[in-house]
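Chains shown are a subset, placed as in the full complex.
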Amino acid sequence: MGKELKVQLEGILENQGLARAIAAAYVSQADPTVEELTEVKTAVSEAFSNAAIHGYGMKGGTVNMEFAFTSKDTVMIKIMDKGVGIENIAMAMEPLYTTDTGQNRSGMGFTVMESFMDRIKVDSKPGEGTAVTMIKKLDTYYGI
Amino acid sequence: MEIIFNVMGNTLIAELLGELDHHAADSVRQRIDSALDNYRAQNLVFDFNKVTFMDSSGIGMILGRYRKMGEKDNNMAIVGCSKPIRNILNMAGVFSIIDYYNTAEEAVEVFDRKEVS
Amino acid sequence: MESKLEQIVAENTGLVKSVALRLSYVYGEETEDLIQIGYIGLIKAAERFEPERGLKFSTYAVPMIAGEIRSQLRDRGAIKMSRSIKSDIAVVRRAEAEFAAETGRSPKLSELAQKTGLTPERVTQALQAADAVKSFEDYEKADLAADEEERNVMKMDIAAGIESLELKERQVVVLRYYRDMTQSKVAEILGISQVQVCRLEKKALKNMAKKVNF
């Protein structure tokens, strides 16, 4: 596929804005609405921050992102880390579930991703890492 | 993220500007907490009018302050959210425990009335 | 030694002019002012130039001249986030709000482009820049810039326009403004008359202005 994009950057929170901006640049090619753009950026922000915070425990490590259009108006985004992985994926995806013991995480990251994207798949193995794949159909409903 | 603090009576108004993400959240929390201490404010209003981006870190930030303010006499409000931000806060049920108003003035008025009654 | 420096400066006054001209388009400042500042950059370049390193003088001097001009403008507060992006942000944000009010839905990037008259690429850039706005001061200034809305004095951005030029126009503009050549030199290289160079140059500048302004 000619429009595929692969990106590699360091999984630190400092790079969260860059990860979002690249996602926006990619998705902009399909002429999304401003709202759709925000939704995609938010989902990417959640997945990327999870890789940095949970996957790499804030110590850094490589995050790979892959972008593709599976059709003219459907974008697929994959965000991968080689961090600690997730023991129980179904539980991790529950709203409000967080392994954070402090007061800072709300456990809503996966819920936000699920609400803003059409489909989300999580592959993970403890000790090996995590891959989050998200798909969103951009609404061409308005016929433009 | 920049924060401008404003005090109206017992109320601290925190006007946020820029991107509120997991990267920014740490320092935002700290600055708001120390402002709460410094002003000894009883009530807190988050003004989101100039927030250009927010992810779930915003939920944690708001709920964290809610827990910290805790006691019954304290009031909290959120004002000026864009639609996507309201969506995210809604997902976590934030508005079932914290009221939303259009402007900070409106929120302060409501707090004042509560105190009188 | 002294005369060597003077000679270099004398031989390269055209370089200063072309850099100043280019930057005056970008920043909307008086060319004459920028030429004066540019000379300081040229002298610095002449003092520090080491021919042994095999670099052409112009290659070495252009960034120094441009740097001098930019740093002085910056000290005067003339540059930061330049006016055009600030007003872009405000214009795009307003168009978005208007569109949503009119139609009850969020606009597509192409619809924002249509509504604002900006290119889609510039709309995207403005949206990204809007996210990245970091201070209240910038935020307020964006609105001010849109209020002023002096579209006719919007800076022309040569760089942005270059790609869209036709072959000959592009050659003329690059040789004249970036390679510091006189019209007759360009005419000689391209094998056309000086009058034709002059015409091409005017047409190119006009095309770029059309492309970049809205």
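Every chain is named by a letter (A, B and C) in the order it is written, and numbering of its residues begins at 1.
Basically, contacts are C-beta pairs under 8 Å (C-beta built on N, C-alpha and C of every residue); 3 or more make two chains touch, one makes a residue touch a chain.
These numbers were taken from a predicted model, which means no experiment stands behind them.
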item	value
Subunit stoichiometry in the structure file as a whole	A x2, B x1, C x1
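By definition in this document, only the chains that are shown with their structure count from here on.
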item	value
Separation of mean Cα positions, subunit C and subunit B [Å, integer]	42
Between subunit A and subunit C, centroid-to-centroid distance (C-alpha), Å	37
Shared interface positions of subunit B, touching two or more other chains	19, 53
Residues within subunit C bordering two or more other chains	131-132
Subunit C to subunit A touching residues, read off their complex	96, 105-112, 120, 124, 127-128, 131-132
Touching residues (chain side subunit C, partner subunit B) in the complex	130-136, 139
Subunit A-facing residues of subunit B, complex	19, 21-23, 25-26, 29, 53-57, 59-61, 63-64, 67-68, 83-84, 87-88, 91-92
